[in-house]
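Just one protein chain is left out here, and the rest sit where they should.
Right, subunit A next:
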Amino acid sequence: MDAIFLQILNGLDKGGAYALIALGLTLVFGTLGVVNFAHGAIFMIGAFCAVTMEKILTLSVKVKDTSVTFFDAYKETPYLELWFGKTGSAIIDWVVPISIVVSIPVMLGLGILMERSLIRFFYKRSHAEQILVTFGLAIVLQELVKSFFGANPIPVSAPDIVAGSAAIGSWIGLGDAVVYPWWRLIYLLFSVVIISAVFSFLNFTTWGMVVRAGMADRATVELLGIDIERRFTIVFGLAAVVAGLAGVMYTPVLPPDYHQGMDFLVLSFVVVVVGGMGSLRGAVAAGFLLGILQSFSSMTEVKSIIPGIDQIIIYLVAVIILLTRPRGLMGRRGVMES
């Protein structure tokens, strides 16, 4: 029972991350019709917003370590700690929440810049050409990050107050062995909030309604005198913000490196395809479904029946869904169909 509860929780936690990443991807595809292979790189840049913020907050006075003579080793004390003492340490400790605030305008600007300077020229080109150009863009972005930050993962910690595990088992009458990291619970909550916010924005605001109308029939919306292209540009920026925030929040879970975006890219595309190209609800549902399936397939009991199932489950489900429902779980008619 404990094991099953933990795997469900883990599946929801993983699913939250998958859904959040896939949401931005499907938002761009649904509005602009662009297959954006640079989405993973945007996620990675979000994570590096947190790394950059940490480097800024921990700018230090360097005192040479005289015990080391063959190279330059320094004992470093951050300026913030020198100037503000414990308050300075607390600011450094809260680097991830601070990065969330900072990354919103940064990612919005980056998204709009990408869309205006490159993506918009490929709206009417084939999906193959869109994939090539966005994939190329992803490689450029990741190599730029590598040249600045190196190839090694860079750790960024969650605030101390949420660094440990929550005794979730004792809350609900299960054993003490049932614990779950605070930060992962926060990530799950965060992903639910962001997903709800995006849905609310698109469904309950006039602005969102116009965007949805543009997704359904762009020509008619333009005939009504609405500058739909401008709104779509902003939607691209919003998708970048969602991916970026997902990246920032993920840094305490996985120390980011330049290749992180590529690691998530294939997975997020599978989520989008299983959910149905262009379907926001489908992406979210598929994210959680695949997260839970992946978590359960990793249990020793399951692996002893079907060895290696944990490594192929996501792709196996994708194959089954595409064979039985070629449009995915909630795909719209006519999307990516001739």
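Here are some notes:
Heads up, the rule we're going with is that a contact is a pair of C-beta atoms (placed from the backbone, for glycine too) under 8 Å apart; a residue touches a chain by one contact, two chains touch by 3 or more; residues count from 1.
Simple rule for what comes next: contacts and distances are computed from a predicted model.
The chain absent from the displayed complex carries the UniProt protein name "Branched-chain amino acid ABC transporter substrate-binding protein", chosen from "Lactate utilization protein C", "Branched-chain amino acid ABC transporter substrate-binding protein", "cytochrome-c oxidase" or "LytR family transcriptional regulator". The chain omitted from view is touched by exactly one of A:L59, A:A73, A:I161 or A:A197, namely A:A73. Only one residue from A:G85, A:G136 or A:G164 touches the chain missing from this view: A:G164.
As for the chain not pictured, it touches subunit A at residues 2-3, 6-7, 9-11, 13-14, 17, 65, 67-68, 70-76, 146, 150-155, 157, 163-165, 175, 177-181, 183-184, 252-255, 257, 259-260, 263-264, 294-295, 298-300, 303, 310-311.
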